[in-house]
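So the structure is just underneath, and the comments pick up after that.
Only a single protein chain was left out; the remaining protein chains are all shown in position.
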Amino acid sequence: MLGRLESSEGMMRDMDTKKILNKLDYYRIYMILAVIFILMCLFAPNFFNTFNIINILKGMSLNAMVAVGFTVVMICGQLDLSIGSNLTLGAMVVIGLQPTLGWFPSLIVAVLAGSLVGAINGFLVAKAKIHSFIVTLGTMTIVQGLIFLISKGSALSVNDFTLADWLEAPLFGLFPPRVIITVSIVLIFFVLVKYTKFGKGFYLVGGNKETAWLAGLNTDLYLILAFILSGTTAALGGALLAMSISSAVPTLGVSSQMVVIAATIIGGTSMAGGTGDIFRSMIAVLMLVVLFNGLMCLGAGYEVQIFASGLVLAAVVLGESYALYEQDKVKGQRPALMAELKKGAL
Amino acid sequence: MQANTENQDVRKREMGKVSSIISKLGVYVLVIALMILGTIISPKFLTTSNFMNIIQAVSLLGIVAAGVSFVTYSGNFVDMSIPCIMAFSGMIAVDTLKYGIVVSILCGLSTGLVIGIINGTVVGKLKANPIIWTLSVAFVGSGFMRWFYSGKQIYPDVNGGAAAEVFISLSRTNVFGTIPLIVIVMIIFMILGQFVMTKTKFGKQVKLVGSSYEVAKMTGINVNGVVSGAFIVTALTASIAGIFLTSLAKTGAFYNGEGYDFNAVTAIVIGGMTLTGGRGDVVGVLGGVLVIGLLSNVMTLIGINTFSQSIVKGIIFIAVVGINARSLRKLGRDDA
Partner (left out) sequence: MNEVFSLDMKGVSKQFPGTLAVDNVDFQVKAGEVHALLGENGAGKSTLMKMIAGAFSDYTGQICVLGENVELCSPSAAKAKGVGMVYQELSLAMPLTIAENVLAGRLPTKGKIFIDKKAMREQTIECLKRVGLGHLDPFSCIKEISQQEAQLVEIAKTLGNNPNILVMDEPTSSLSREEVKLLFGIIEKLKKQGLAIIYISHHLPELFEIADRVTIMRDGKKIGTYNIDEVTTKSLVEMMVGRPIDDKPIKVKNQVLGEEKLRIENLTRNGFFHDVSFNVRANEVLGIGGLSGAGRSELARGIVGADAIDSGKIYIKGKEVRIKNMSQALEHGVAYLTENRKEEGLALRITIGENILAPLLKKHTKNGIYSAKSGASEVLEVMKELKVYPPDPTVTVGNLSGGNQQKVLLGKWVATKPQILILDEPTRGVDVGAKMVIHDTIRRLASEGNAVILISSDLPELVALSDRVKIMKEGRFIGELIKEDLSEETILLAANGEGDKLSEDIYAS
């Protein structure tokens, strides 16, 4: 009978490799960001200066905000396709109501509108047990229709630019308030979801719903909250953007959708659920914006950006699927047998 | 003991019959209901020209839906890269018009073929999540088109030469002087699709894969090939629809095809197909397409504008899936 030491040596070695790979996988987004950032600093003209960095941060704000809620939805193993329309909703409502209610109240209404859509999504997924793909595809169409209906397809704008100027101007010469607000919200929810007892529940629900239920968690509540958060942060992000340019168009959210989905996945959240976090989603958004910005400095047009980020996403999805494919092949292996094999005792 | 079992089996069978009747006719009940509604609302409804309008409006959707129903039937939900395939095929076709109409169309179709093969392999062999993957493909494709053509549209009459005439006329030809070519193509595809799905070996294999991937694999079916086949069929039909659409719009653009993903899913779902696969048929999908067409027509006659119509479509979409899921669950099957 093979001694425990020998077989466990082999097992330990395997475990170490697995651990290292896992850690690498976790930090991949930081590595990608670092690589792209350095490349751009080296090769892109006009890239590394205060003004451009601030531009990058501004550019990341909208999608980083939307990604906050979307990430939580994906952690629960669900999909939210209504984020684009929710963000447009937030933007249009805040601008539309500003003349009557003033900035702050209309912001509240805008955000609540997003929360309402999120609540509907969550309820249909958790209680009516309809697949999230269907529900959010449906609400996206409905909300989009509503937006176009009410705005009659045209852009909205207000003449008050004081808030816009304030939101976009660097505070203390560094970061514009919009960026500060966005990053603050990202950090707050990052901590809430990843470091509180309640927040951890999202990961368990996504990791294994059955286990979560058996452990006493109210899985329906978690799902509903996830979607409410997604609707809220999407609307908030859209509203903030609209406030910073004092206008909103009905097609605002179209491109965001893909970027947010891409960033969340690239940042390490898998659709299977149970992994990922809000901070890395923001880093992934940042990475994409750095990529876009750098390409622009290099003279590449807006079009290349979309193409490039699409390629990164496809690569990540492909990589993850392939890894799962390989993993599946060796599921159920006996370590004792494998260890004997490696020892050449056979 | 045996009696207990027998009673249970019989009871389950009866319930199965009723619900299968409902799901078989279900969508056509809606079709008939809508037609009645339309007749009540407006005298303009029950006219040949109105019906021609309806069918024409949905013929492109019908072509797409006939194809993508295979992806759904195979248990892979839906192909979100359809709008991208449509746009891309159209643009490639326009771009290659200078080599003649035949080459142009072949190139357009090849574009779809290539994307279909890629989709099929990634989803079939690597078992990637079909929604996420096809969304990624849509993203890459759309990005590629924007980059390659610098964000611009391309026009057949500018590039094409003689072939351009033919290209533009594709979507404007009428067979027998009255019926548009597109409609004929849709009808052919529907018939073909139904035939392939229900009467060919491939169709049966798709059904098995959609009913249970694992069982199909252990039964000797080449699941990778079947799933690839489904995605290829979808991509080819999307290509054809895309070429027609581009011809109709006289413009090759990356945004062509927008909305076809949602509308195709809606048609399929209303038509009684479950997104988890193995259930439904193309006749049902045709019903779903007709419902969408009739719905739009009736709503327009009532005076509801386009935006409100999409709201109604969204609500019906969720409602139909929800009801379907509920009734299936009541029968003890949780596979909606």
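We just call them A and B in the order they show up, numbering each chain from 1.
The rule is short, and it goes like this: a contact is a pair of C-beta atoms (placed from the backbone, for glycine too) under 8 Å apart; a residue touches a chain by one contact, two chains touch by 3 or more.
The structure displayed is predicted, hence computed values, not measured ones.
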item	value
Chains shown that the absent chain touches, full complex	A, B
Contact with the hidden chain (one of A:52, A:157, A:208 or A:255)	A:208
Sole residue of B:141, B:278, B:293 or B:322 that reaches the chain not shown, by the stated touch rule	B:278
Candidate in contact with the missing chain, chosen from A:22, A:49, A:100 or A:162	A:22
In subunit B, positions touching the absent partner	1-2, 4-6, 8-10, 12-13, 16, 199-205, 207-208, 211-212, 214-222, 278-279, 332-333, 335
Residues belonging to subunit A that touch the chain removed from view	1, 4, 7, 11, 14-15, 18-19, 22, 195-198, 200, 203-204, 206-208, 210-212, 214-217, 270, 272-275, 329-330, 332-338, 341, 346
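Everything below uses one rule, namely that only the chains that are shown with their structure count from here on.
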item	value
Rounded Å distance between subunit A and subunit B, as computed from the means of their C-alpha atoms	30
Residues of subunit A that touch subunit B when the two form their complex	79, 124, 128-131, 133-135, 137-142, 144-146, 148-149, 153, 258, 261-262, 265, 271, 301-311, 313-314, 317-318, 320-322, 324-325
Complex interface listing, subunit B residues touching subunit A	77, 122, 125-129, 131-133, 135-144, 146-147, 150-151, 262, 265, 269, 275, 305-311, 313-315, 317-318, 321-322, 325-326, 329, 336
